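Sharing a structure, written as structure tokens. Questions coming.
In this view, the complex is presented without one of its protein chains, the others remaining in place.
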Amino acid sequence: MKAAANGLAIEVKNLTKFFDNHPALDGIDLTVEPGKTLAIFGPNGAGKTTLIKILASIMKPSAGEVFINGFDIKHNAEDVRSQIGVVSHQTFLYSNLTAYENLLFYSRMYDVADFKQRIYQVVSMVGMQLRMHDRISTLSRGMQQRLSIARCLIHKPSIILLDEPETGLDQQAISMLWGALKEDGVKKRTIVFTSHSLERGLNACDKLIILNKGKIAHLQPSKGLDLAGLEKAYGICTGAGNENAE
Amino acid sequence: MKTLNKALVIAWKDILSETRTKEIISSVLVFSILVIVIFNFAFSGSQQTMISLAPGILWVTFAFAGVLSLNRAFIQEKDDDCLEGLMMCPVGRETIYLGKMLGSLFFMLFVEAIVLPVFALLFNVNVISLPLIAITVLTTLGFVTIGTLFSALAVNTKAREMVLPILFFPIVAPIIISAVSASGMALGGESWGSISSWLGVIAAFDVIFLVVSYFVFSFVIEE
Partner (left out) sequence: MKIKILLGVSTVLMLVALYMVFIFAPETESGVVQRIFYFHIPLAWIAFLAFFVVFVASIMYLWKRDIKWDAFASSSAEVGLVFTTLFLLTGSIWAKPEWGVWWTWDSRLTSSLILWLIYIAYFIIRSYISEEGQRARFSSVIGIIGFIDVPIVVITIFLWRTAHPRIEAMDPRVTATLMVSIATFTALYFLLFALRLAMKQDEDKLNRLKAFLRR
């Protein structure tokens, strides 16, 4: 694996994405160091999901550059994808296949070595050993969410993108997720997550940004910032004191 | 090599999923047989007229069956919200195209392998011969190359199922014409030599659209 030229896990330069003449993202500049956790806050339609999708290289930017571990997403998309794991409100699991078959499929797609052992490992991490051979469609929403965490971790990604984990996952799955992210034995795992909840988000991150109308309205390290301070900043940035975080 | 390998993994996933629901194969199979039965009511006649009508009936059936089957190719991905999961995998977009295409090819050939003998039985026409199998395989390949591309396009529009037939039929018209003509010749007992010019047209269509679809597919699924 090529070492990152400047040692950054994520580097975004002047990223812009247009939909129908309307900028969903408008000149985003952002860096995340390896092993750090970045929180992205912002109201609906601020561009959070678009940013995550571009970082995951499933959407192309209209302008600007993105480097993941030093790889350009334009020219080395496959290298980028092999280092990223995503959890969102969609589970990305095939409902007609069993949990094991889904994980087998993804481990083959990601070229996971020793995949049988790895599948067992990630399934244990989320406590789903007993239901491993059941079809996804027969599992509860919470179980599917847990398996989606297992799916995200299967290839030991060094960067994890979480799109609204609170709305996508239940309480148990969230604590399981953070636990699994830490104990998986990957050093310097970088995490980027979007959140509606300022409180939970603040506790989990090293650095945070507030997006509004496709622009970074606020950027600061979380150290020394308390919830009241963040709420105030959020109110100023999104231009609505009463429109608080949900 | 890596591309083909990953494409086979995707096709394997589709086939495995299909073995659970049998959604595509069973409905397409029943549909094909129904079409044949209805054609039988529409054109009942002497054995001689049946032989001259058989190629047309056969290819209308397969073309409609193809649309029905190809329509499902991406609807499953979309309904499970899995297309983005697939796009996050470290493979090129072409690989996804190839994988989905191989899956659809398998389903179509499977259905045709059952429909051909049934057709032979019901119409008392000898459609099971080497030239006819060659025509069927080549034409089906042409159907799925272009059909997979348009299926991915259709699933992203508002009118999903409506879009594929509108796009698919005019584009595949040349291979339907070729397949009908070639099948007619094969049934008439003509030699390979005279059929080969039609087979050439179908093969050229396959190669051209396989290459073009392979390259434009990423524009269809990626914003």
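The first chain written gets the first letter, and so on, giving A and B; residue counts start at 1 in each chain.
Just so it is clear, contacts are C-beta pairs under 8 Å (C-beta built on N, C-alpha and C of every residue); 3 or more make two chains touch, one makes a residue touch a chain.
It should be emphasised that the depicted structure is a prediction, and the values quoted were computed from it without experimental measurement.
Touching the missing chain, out of B:Asn5, B:Ser26, B:Thr49 or B:Ser197, is residue B:Ser197. In the complete complex, the residue from B:Ala113, B:Ile128 or B:Ala173 that touches the missing chain is B:Ala173. The hidden chain makes contact, of the residues B:Met1, B:Leu130 or B:Ala159, with B:Ala159. Listed here are the subunit B residues that touch the chain not shown: 146, 149, 153, 156-159, 162-163, 166-167, 169-171, 173-175, 177-178, 181, 197-198, 201, 204-205, 208-209, 212-213, 216, 219-220, 223. As for the chain not pictured, it touches subunit A at residues 18-22, 62, 213.
By our rule, only the chains that are shown with their structure count from here on.
The touching residues of subunit A, counted against subunit B in their complex, run 53, 56-60, 77-79, 81-82, 84, 86, 90-97, 101, 105-106, 108-111, 135, 151. On the subunit B side of its complex with subunit A, the touching residues are 6, 9-10, 12-13, 16-17, 20-21, 76, 80-82, 84-92, 222-223.
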